[in-house]
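Left out: one protein chain. Kept in place: all the others.
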Amino acid sequence: MLRTFTYGALIFLSALFILPFYWTFITAVKSVSELYQYPPVFWPSDVQWENFITAWFKQPFDVYFKNSAIVVVMSTIGQLFSSSLVAYGFARFQFKGRDVIFIILLATMMIPWDVKMIPLYMEFNMLGWINTLKPLIVPAYFAEAFFVFLLRQYIMTVPIEIDEAARMDGANSWQIYWRIHLPLMMPALVLVGTFHFMNAWNDYLGPLIFLNDQSKYTLTLGLSMFKGLHETDITSIAAITVLLCIPPLILFFFAQRYIMDGAIGSSVKG
Amino acid sequence: MKHLKKLALASVLSVAALSGTALGEETIRFATWDSDESLEIQKEIARRFEAANPGVKVQVEPYADGYDQKLIASFGAGNPPDVMYMWNYPKYYTSLMPLDDFMARDAEAMNLDDIPPGLINTTRIDGKAYGMPAGFTTHVVFYNKDMFEAAGVEMPSEDWTWAELREKAAKFRDEESKVYGFAVEAKPDPFDYEQFFWSNGTRFIAKDGSAVDGYMNSPEAVEVLTMFADMAANEEAVVLGIGDNSSGSALFKGEKLAMYQSAMWSKGGFDEAGINYGVAKLPSFGDKPVHSSIGASAMSMAKDTKNPDLAWEFIKFFSSAEAVKLRTNDLPIRTSVAEEMEMTTDPIFKPFFDMLAVSDSESNAFLKHENWGKIQANLERAIEATMIEKGNAKKHLDDAVARSQRHLN
């Protein structure tokens, strides 16, 4: 009975989550005449697969793709290392000012982007980073509060006895971090990697403000260029949206196994 | 397929043109809000400028929908582009270069007389011109000829009125297929909306910017809003902007709309969708003179640009006959080009020029008061509220006036 309920609920909810995406997909392959038909067309009579190619070549999306890939890969690496280090520091040590510093860390999540924008622009301009990918990559090496907080919460669910046992065996703090907590954190690290990947992949404001010329643009900026001041190219937006979803979805499908399998018990025993 | 190849080629070319700056080159940064086809046109103009000026590189920076935000960041941090599209002169003029001296110097070479002064006047603050127009548009009514024929409705006449438009619009309404005769905006861009106020003999704010009371809420203003609200209530028009983000041009393309009031920016999409459309002037309020808003794409120069002369050369090139001819997505600012391309007699383009001819007596509200942005927010609210309630224009406009007093100082 419970089984049936579970599957029923899952399938119903899946439909809710998939329907809008399905709608985007068929919008991408509709012809202009069917785009605005009412009642809505649920499967286009004439599927225009070439819309994907047309949209892709309307702008230099291959260049955008390269830029996005660089930003996403480089910054994700930085984020994983820095935030796990910092999280371990907060979760496993007693030190002067820890609680105050942690509150400040939490508070940095709450600063609205609007006021940070101009001063940050000035700073990056002084560093000569405007119109380069650096403003989108380098800050990731300095641990984002959201991820530190997430990992810290995760580490704190790990029994302290594990650390104590390792210390008895003569391991120092770095070794405990590297040999014990990093493997234990794996599911949470995959989570951080996923989230950061998506943030960087879909970031619009950062690239908009810090990049100037089209050879530096990222995919999201390209996507937003289909929305002009007066007119919107709906077919191209839908087509590029569908294409942009593919790489993260494939990655996610493989990554989520690690979230599920890398649970504490197995690693501790191993 | 041919179309595809052309696009592919264009994107390859644009990347090639954008990548890398050789040593010894001078670079001009040019920011634009255009995207898609209009952007390609501007890149083509920039390329021709580069060809004519060896050693100069133009970096075209398209910001599209994020234009205002990006410009604010770069101006705020002291790193603006050298040349940029501009509309918000009151907010930026202190950081822009007045262009009068340049214009005076090159008046003859540029053949300035060829450009209607009304266009340059849209860029003036305190008498100084801060922008050089490169293209413009007026407002018209597009109508779907096939739908008119099928419904047996007479096409719009040369000098028609809102009463006539409403009468025609009512005949198209079909509940089953969701067809409407016309569309009214609940959240219009006030910049354009003022044309209806002007056409009914009033304006948003006094000419000297001293008062909104008696203007924004005048009987004529109330009449305009009430008329649009009535059109919505009687289903002569679909209301856009509240609950329907489907844009009017999308509905027109899908033949759900028989008439749509818009400007040049809609035309390309209608052509592409293969709509058999005609263009009519804006209707008038009874026998009052009709008046259109003028949207000029004008180019401004940052005050702190390192190379003002080169920047000016670039701006000048954008208003040259050669460049103006390339701009097929808006209208030529040069009368000679318009005539040469036979636009002034072409039935599709003529109404735009007819509107230009009668629309030089008013200037936009935002040029008249520095706090207009905040006052405008109250006006927008009044328009929206009237359209939601399909009435009560007087009450909402009075309310907007009352809320605006503290910004008038």
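Should a chain be cited, it is by its letter among A and B, assigned in written order, with residues numbered from 1 in that chain.
We adopt the following convention: a residue touches a chain if its C-beta (ideal position, glycine included) is under 8 Å from a C-beta of that chain, and two chains touch if they have at least 3 such contacts.
The rule is simple: contacts and distances are computed from a predicted model.
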item: Listed names "Cytochrome c oxidase subunit 1", "Multiple sugar transport system permease protein", "Glutamyl-tRNA(Gln) amidotransferase subunit A" or "Acyl-homoserine-lactone acylase", matching UniProt entry of the absent chain; value: "Multiple sugar transport system permease protein"
item: Contact set of chain B toward the excluded chain (per top definition); value: 68-69, 72, 75-76, 91-92, 94-95, 178, 186-187, 238-239, 242-246, 251, 256, 373-374, 377, 381, 384-385, 388, 403, 406
item: On chain A, residues whose C-beta touches the chain left out of the figure; value: 6-7, 9-10, 13-14, 17-18, 20-21, 23-24, 27, 36, 38-40, 82, 85-86, 88-95, 98-99, 101-112, 114-116, 118-120, 123, 139, 141-143, 145-146, 148-150, 153-160, 173, 177, 187-188, 191, 194-195, 198, 201-202, 204, 220, 223-224, 227, 232, 234, 237-238, 240-241, 244-245, 248-249, 252-253, 256-257, 259-260, 262-265
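The working rule: only the chains that are shown with their structure count from here on.
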item: Centre distance in Å when chain A and chain B are each reduced to the mean of their C-alpha atoms; value: 38
item: Footprint of chain A on chain B - complex, ascending; value: 3-4, 7-8, 11-12, 14-15, 18-19, 29, 33-36, 38-39, 59-67, 69-70, 72-74, 76-79, 81, 177-178, 246-247, 249-251, 253-256, 263, 265-266, 268-269, 272-274
item: Chain A to chain B touching residues, read off their complex; value: 32-33, 35-38, 50, 53-54, 57-61, 63, 117-119, 121-122, 125, 130, 204-205, 208-209, 212-215, 224-234
